[in-house]
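The following block contains the structure, expressed as structure tokens.
Note that one protein chain is taken out, while the other chains of the complex remain in position.
Naming follows writing order (A and B), and every chain is counted from residue 1.
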Amino acid sequence: MASHSLALQHHFEDAEQQKDASTIGMWVFLLTEIMFFGGLFLAYFVYRQEYPAAFASASNKTNLLIGAFNTTVLICSSLTMALAVRCAALGKKNLLVLFLILTLLLGGAFLGVKAYEYHDKYVHHEIPGAHFDCEGCIDAGHTPLFFALYFGMTGLHASHMLIGFVLLVILIVRAQKGAFGPEYHTPVELFGLYWHFVDIVWIFLFPLLYLIDRSGVPK
Amino acid sequence: MITAPPIVEKPKNYLNVQSTLKSWLLTYDHKRIGILYLIAVTFFFAVGGFFAAMIRLELATPAGDLVESNVYNKLFTMHGIVMVFLFLIPSIPAVLGNFLLPLMIGAKDVAFPRLNLLSWYVYMTGGLFITYVLLTGGVDTGWTFYTPFSTSYSNGYVIAAGLGIFIAGFSSILTGLNFIVTIHRMRAPGLTWFRLPLFVWAHYATSMIQVLGTPVIAVTLFLLVLERGFHIGFFDPAYGGDPVLFQHLFWFYSHPAVYIMILPSMGVVTEIVSTFSSKKPYGYTFIAFSSIAIAVFGFLVWGHHLFVASQSVYAGMVFSILSYIVAIPSAIKVFNWTATMYKGSVRVTTPMLYAFGFIGLFTVGGLTGLFLSSMGMDVHLTDTYFVVAHFHYVMVGGAIMGFLGGIHYWWPKMTGKMYPDGWSKISAIIVFLGFNLTFFPQFLLGYMGMPRRYHVYPAEFQVLNVLSSAGASILALGYLIPFIYLFWSLKYGEDAGPNPWGSPGLEWQTSSPPPPDNFEVTPVVTEEAYTYKKQEVVQVG
Partner (left out) sequence: MVPKRVYFLVFFTLIVMTWVTAYISTVDLGKWNIFVALAIAIFKASIVVLFFMHVRYSSRMTKMIVCCGIFWLLLLLFITMTDIWTRSWMGVPGR
């Protein structure tokens, strides 16, 4: 059994205080992330209110099945992450590493699908800019706003996932070396919080971006 | 019998424990990080002050004879950006908060010392971006970056400026995060919430705002940069965008930001007034809760910056009422400071002079804010010098006086040295007089209709403008003198001793300057806060 390094920092009285402080710190950080994404959600709600037809029509250009599939993939990665944290707490090193790797692979699959979707938008001239053309869209003049928000919000989400990947790789390496066990697995827990938060953002992005008015009933 | 005096080795304190540049630039010690911030904010204050000097020079005459209008636009923009984001927002929290918070709660350091150091580097990076903007030609949009001018028409370095502020904002978030966790989890045994110094309560409230508000301006600047770079149309009416949305997003942070600037200052004033009245602050619980109330209510009033921006009148009415309500907790504090001094044993020291100045000037600033909160009056006063005078009264007469008072109060603790009393009192008075001469005429100018952000004005406004510019030079002198004697005191000042002011605070129970780990032994708190020892009563006759 490899030794677990606790690395109690000298300004803390004991390990419990250190863990407690780190956990609160991560939650406060997630609080800032809520407000960060919040600004984009505000812009979304304002413009959806102003241009409902444009938003509905532009939203229909996204692929519902791909979006739902991708959401499923991300939820799977949340499960594997939760199980990883559990394994860390139980000292099951090999399973921990396995679940962390699965989380990474599932997250990678999500981003792969996103890249495909972005490419698809590029091919269909749905990227706002000089070559923009929303074919068959109602109120096409205002559809760039939807797509700008689509790219802005999913792009910001994706960049958070990329940062997550870097951290995940570091965690996998450390876990493999036996750094985590029942007495100390705070980094795994805290990363889990971050990863679940990123999942929650997507839980909202999916209906807001992909599911506007898919009934095909003319308004 | 004569014995040779023992050779006493100078005790190790946080300043002399290591003296290489590397030990300063890679320090985890909150006290050293506070000093690093002090040097940085002082530098940026000088930069912002230079722009102020240029503005007042131009405005000494009605014609636009010193600079052209587009250069003038850059002057007031850079003055605003540097002063707000690089000086006022970090000043007290990053300098005094960083230095004192662990001392005041009996901790060895903040919760995340490495994050603390990172926050300084992030701040310097933001400052670097803004310095780059400065050196390559500046930005002319006003510090408020209103769209679509900033996104579509400005020829300045908007993207670089936006990125600089975005980066500096993260420094603020990290500081706030650190303080919240520190105050929750690093308090010494026996130090319950209601035994905390009110300076700590003030910083807790400030940290709440930093953590909840700053991310919003971060994402706003992110959208601004996207729009300017890719012409998306979020805020451009030509594409269906709404410029008022930018203003909502901008002011959602920037209004609470002004409470980031003033709350720490209020915390400083409470400490100073208490110490130099030898009395526990009157209404401790009221002061503590009013700090939290200001932080919370401060988030509900941002629409008062949008009264004339075609915001809905109904929303405006609600923002107006809330803006009146947010003044109440501040007024409660003014009452409490006054009541603390009543029947206290008042000593007029330099920090106390700054505290007096704060109380008077902040009151004027705060009351004039109420004029502006009334929608009808705001229609006439907005974008005039009345607004400029209002916010300088609260930010300079308030926040900066508090900062200077705090520096003078805790200088002996931070450096172990005292500064010359006569010079410090004189410069406090010069600051007060210079400040009033600079900004009071601006209330009159605004009321009479002189618009802000113009480098020319009708000849009938010249007398008041000249008075204002003259005041500015006196104010500048008032700021320069402390810079000189504080430096002087580092080498030639009297040794201060652990508690030169006779204050009961925990930070005064350790040596000046403090040892690297703050306390030889972790203190255990058994008394309420501000427990002044009763003076012995001398019976006469």
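In this section, contacts are C-beta pairs under 8 Å (C-beta built on N, C-alpha and C of every residue); 3 or more make two chains touch, one makes a residue touch a chain.
For clarity, every value in this text was computed on a predicted model and none was experimentally measured.
Asks: Can you pull out the displayed chains that the omitted chain is in contact with?
Replies: The omitted chain makes contact with A, B across the full complex.
Asks: So which of A:Trp27, A:Tyr118 or A:Phe132 would be touching the chain we can't see?
Replies: Once the missing chain is taken into account, the touching residue is A:Trp27.
Asks: Among B:Ala46, B:Ala160, B:Leu300 or B:Ile474, which one is in touch with the chain left out?
Replies: Per the contact definition at the top, the residue touching the missing chain is B:Leu300.
Asks: Using the definition of touch stated at the top, determine which of B:Phe252, B:Phe439 or B:Trp501 touches the missing chain.
Replies: Reading the full complex, the residue touching the unseen chain is B:Phe252.
Asks: Which of A:Ala53, A:Ala82, A:Leu105 or A:Leu156 touches the chain that is not shown?
Replies: A:Ala82
Asks: Spell out, residue by residue, where the missing chain touches subunit B.
Replies: On the side of subunit B, residues 184, 212, 216, 244-245, 248, 252, 299-300, 303, 306, 310-315, 318 touch the unshown chain.
Asks: Need a quick check: the contact residues on subunit A for the chain that isn't drawn.
Replies: Listed in rising order, the touching residues are 23-24, 27-28, 30-31, 34-35, 38-39, 41-42, 45-46, 49-50, 64, 67-68, 71-72, 75-76, 78-79, 81-83, 86, 89-90, 192-193, 196-197, 199-200, 203-204, 206-208, 210-217.
Methods note: only the chains that are shown with their structure count from here on.
Asks: At what distance in angstrom does the C-alpha mean of subunit B lie from that of subunit A?
Replies: 36
Asks: For subunit A, which residues are in contact with subunit B within the complex?
Replies: For this pair, the touching residues of subunit A are 9-11, 17, 20-21, 24-25, 28-29, 31-40, 42-43, 46-47, 50-51, 128-129, 141-142, 144-145, 148, 152, 156.
Asks: Show me the residue ranges of subunit B that touch subunit A in the complex, using the header's touch definition.
Replies: Listed in rising order, the residues of subunit B that touch subunit A are 107-113, 115, 173, 177-178, 180-181, 184-186, 211-216, 218-220, 222-223, 226, 230-234, 239-242, 245, 248-249.
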